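With one protein chain withheld, the remaining protein chains of the complex are depicted in position.
Chain IDs A, B and C follow the sequence of writing; residue 1 opens each chain.
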Amino acid sequence: MSDQSQTSTHVDATIDLSVDLAPRNPHELVLRNPVIAASGCFGYGLEYGGIVDVQRLGAFVSKGVTPKPRSGNTMPRITETPAGMLNAIGLQNPGISAFLRKYPPIWERWHVPALVNISAETVEDYAMMARRLDETPGIAGIEVNISCPNLAAGGYNFGWDPQMAADVTRAVRQATTLPVIVKLSPGAVEIAVVAAAVEDAGADAVSLINTLVGMTIDTRTRRPVLANTTGGLSGPAVKPVAVRMVYQVASTVAIPVIGIGGVSILGDALEFFMAGASAVQVGTAIFSQPSVLTALIDDIGGWMHANGVANLGEIVGCANATFRGPASVSNDYAGLMT
Amino acid sequence: MSDQSQTSTHVDATIDLSVDLAPRNPHELVLRNPVIAASGCFGYGLEYGGIVDVQRLGAFVSKGVTPKPRSGNTMPRITETPAGMLNAIGLQNPGISAFLRKYPPIWERWHVPALVNISAETVEDYAMMARRLDETPGIAGIEVNISCPNLAAGGYNFGWDPQMAADVTRAVRQATTLPVIVKLSPGAVEIAVVAAAVEDAGADAVSLINTLVGMTIDTRTRRPVLANTTGGLSGPAVKPVAVRMVYQVASTVAIPVIGIGGVSILGDALEFFMAGASAVQVGTAIFSQPSVLTALIDDIGGWMHANGVANLGEIVGCANATFRGPASVSNDYAGLMT
Amino acid sequence: METVSSTTRVQEHSGTWNREFSGTVTHTEPVMGDSMLITFSAPPALVPGVRAGQFVEILCRSESSWDPLLRRPYSIYDVDPHASTFTVLVRPYGRGSAWLCDRSPGSMLSVLGPLGNAFTIAEKSRNLLMVAGGVGAAPLLMLAKDATRRGLSVTYLLGGMTADALLDARFVPGEVEYVVATDDGSQGHHGFVTDLVPGYLQWADQVFSCGPEAMFRSLRQVVLATRFGQHPPVQVSVERTMACGVGACLGCVVETRHGMKPSCVDGPVFDMDQVIWS
Partner (left out) sequence: METVSSTTRVQEHSGTWNREFSGTVTHTEPVMGDSMLITFSAPPALVPGVRAGQFVEILCRSESSWDPLLRRPYSIYDVDPHASTFTVLVRPYGRGSAWLCDRSPGSMLSVLGPLGNAFTIAEKSRNLLMVAGGVGAAPLLMLAKDATRRGLSVTYLLGGMTADALLDARFVPGEVEYVVATDDGSQGHHGFVTDLVPGYLQWADQVFSCGPEAMFRSLRQVVLATRFGQHPPVQVSVERTMACGVGACLGCVVETRHGMKPSCVDGPVFDMDQVIWS
């Protein structure tokens, strides 16, 4: 591991792993590298202390926080599926107030940017949380989880509907000047349409995908395995769906796209970059191999070095003939990349 | 293998594996057992000759047939993903006319019911094919693949929209008295709403799920692996999504539900039954282990025997507190099953 | 009495970033019928800090495969500071454990740990009762060894389906009073291991238990009906499906009087009276 770190320092001198995830935002959101720990899979950045060097990450996203404290779902909350897992944690978290007292003061002293994932059931609650985060030092940006039931729409998911997704985005945008990443739901019929809507509504970036909805049944008890009946599917199993959606979204929006879903090894991260993602989030793979996070940073650097890629932007969207992505915002060679 | 067959013959005497997939249809569609080979994974029932005893199956569904011959997509057409695979065959088939000349005359002499999967890009073409199948001996029923782009709707998938799905179903229903199974697309936001729409439009049964749309990128060539860019994701990876959708659909419709997606071993089939499926289709698993088809029949029988389940209907939907399913059509103990 | 997390301490001992390690299987030995003792190398810095009740998470697949995806937690059965090894006791059950039991000397294992808190022997305790069911034998045997080394008196009760499924006495230190129960009566008490508990409650200063949830329930019945009263000095090691093993995913929580606690960090050992038994 220490060998790898040395290699990466070496490589860092000649290549540029950094990425700006909020080019439209005066605050900007420049990460030193494109590897981000995903929400719900890395706690509050503290839990992997002594196992993962959190300060080396491009960023991390904290566990979803809600307006009120939540004790989460009853057990069982997780179960394994072929090359994947289901989770129905139920957003166990201390609520925005206790959260703000506890974590940002710690993060303020850290190098690594902390992104805060927020979930709510009304547009007003999203905006309220964004406002409170805006006033708090130690927070680099907000990731808006719109895979939540909209109480006003009878539980129809915000993330399934372009209009509802845009409403949330606009409200959050008005409540904060912090970089705003909207995390898209794979449950939408045409996720690119939702992406375009949230781009228009002021999102600085989009991240995708959140989990697919799945379930398994315990054939001995003849009941669903998860107490919540359904759960979110993640891990390598969902990667092909995620890559496809990133590809479609990156063809549609000009803001940065963050790829999420099954990233476990270098090749997975490269797939997302080539599909049009400017950065990746790593979730489930952390559980299997915590070292994946820093290994990815090293391996991406090593790959760029070996392939004569000085700047990650050179390969972002290169598999995508119709790529619009961030390069078309910040520079003008996007058209050459196919 | 011959041992297993003997076991199953033994078991058959005491338990009932049969299932009627078209209780609303005077033709009925009674299968001897609930194991069906899925469309596109078993050719025309001939290809596995000498490997699988096709006559033992509950039924098989032939490769999707279209109004005109199609040579399919350019290569590569398939690629492996974690616990799954992507395919973009592009519906290579001889077209309905050559198809009708070639296969139904063979099937007419078979015991096993042959179901014909049809795909088209207009409502009229679906109806036309249904009409021609209706006149042809050797066909036990039609499976309508609605995961197809609707030309009249600019390529929006028939299966994503309840109204468009209902239109296709109604047209097919009017064109044939054969049992009509509508195969649902997992791309719909709320698949149960589509299921309800096709039930109302006259479907005898629904089958689900068709493949999820995915893609992978070859990081050496920096291009999508599949010539078609995207492909359909199938195999164990998708099973949790499929079980969830079957569960939701079976809570909504009263016609039989056929579960599809990643079925590979007894436990998978049981999950689908308990979620509310009256039968299962097996696709990708055939490629890995052709013997899965007959092994499943034996194993389901063995499990029923060991668990004192005389009739499969006893466990259909038992994991599902809101199950409506076929039992409520054909008998009245559905309410007791939770 | 409180169960304390030794995670912080292990870190200090071991330097940083190395609780995820690759261990080479050095020895395998059949035990308790079809179960297997699997010994593998561990970084020397990690071994001395391990305490009975802690566990490791092992990846149960080859490098060429993504499935089964998640690590499996196994209690540490023994450590050898000289050889710098950990030993776990694995019962072949499902996909992960079957794969694990198939390993042989030379096989490589991806290991995360030690993780979790540990059993805590109170300073004043002299007489310790251990109540194990099945592979729950593992962490309690390590605890029994520690305790006898410190000169404490240990009675170790083990229940199994049949005589064959019990731990051979040669694995148990001679100083330990080893008493067994079998469901079929093929060895020792004919019945549940918890049937034996009342006879020792007068004597015991503390009770430690590991096994199936049903065993805890009857243990609790027995204990609550005795002098131990409201705050019985009973520690149980619970089993939950886990993913991260470090408190990050909140998938493995136990409902306690102080809320939903991740059993991988605040457990697997809990004071019995802190857990809300559903």
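Here, a residue touches a chain if its C-beta (ideal position, glycine included) is under 8 Å from a C-beta of that chain, and two chains touch if they have at least 3 such contacts.
Quick caveat: nothing in here was measured; it's all calculated off a predicted structure.
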Legend entry - Partner chains on view for the chain not depicted: A, B, C
Legend entry - Given B:Thr66, B:Thr219 or B:Ser264, the one touching the chain that is not displayed: B:Ser264
Inset, instruction - Sort through B:Asn25, B:Thr66 or B:Thr79 and give me the one touching the missing partner chain. - result: B:Thr79
Legend entry - Residue among C:Pro73, C:Gly96 or C:Pro233 that touches the chain left out of view: C:Gly96
Legend entry - Residue of B:Val30, B:Ile89 or B:Leu266 touching the missing chain in the full complex: B:Ile89
Inset, instruction - Could you list which residues of chain C touch the chain missing from the display? - result: 60-62, 64-68, 95-96, 98-99, 102
Legend entry - Missing-chain contacts mapped onto chain B: 1, 40-43, 47-53, 63, 71-72, 74-85, 87, 89, 92, 235-237, 264, 284, 286-291
Legend entry - Hidden partner chain, residues of chain A it touches: 82-83, 236
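Note that only the chains that are shown with their structure count from here on.
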Legend entry - Between chain A and chain B, centroid-to-centroid distance (C-alpha), Å: 35
Legend entry - Euclidean distance of C-alpha centroids - chain B vs chain C, Å: 46
Inset, instruction - Please set out, as single numbers or ranges, the residues of chain B touching at least two other chains. - result: 82-83, 236
Legend entry - Residues within chain C bordering two or more other chains: 66-67
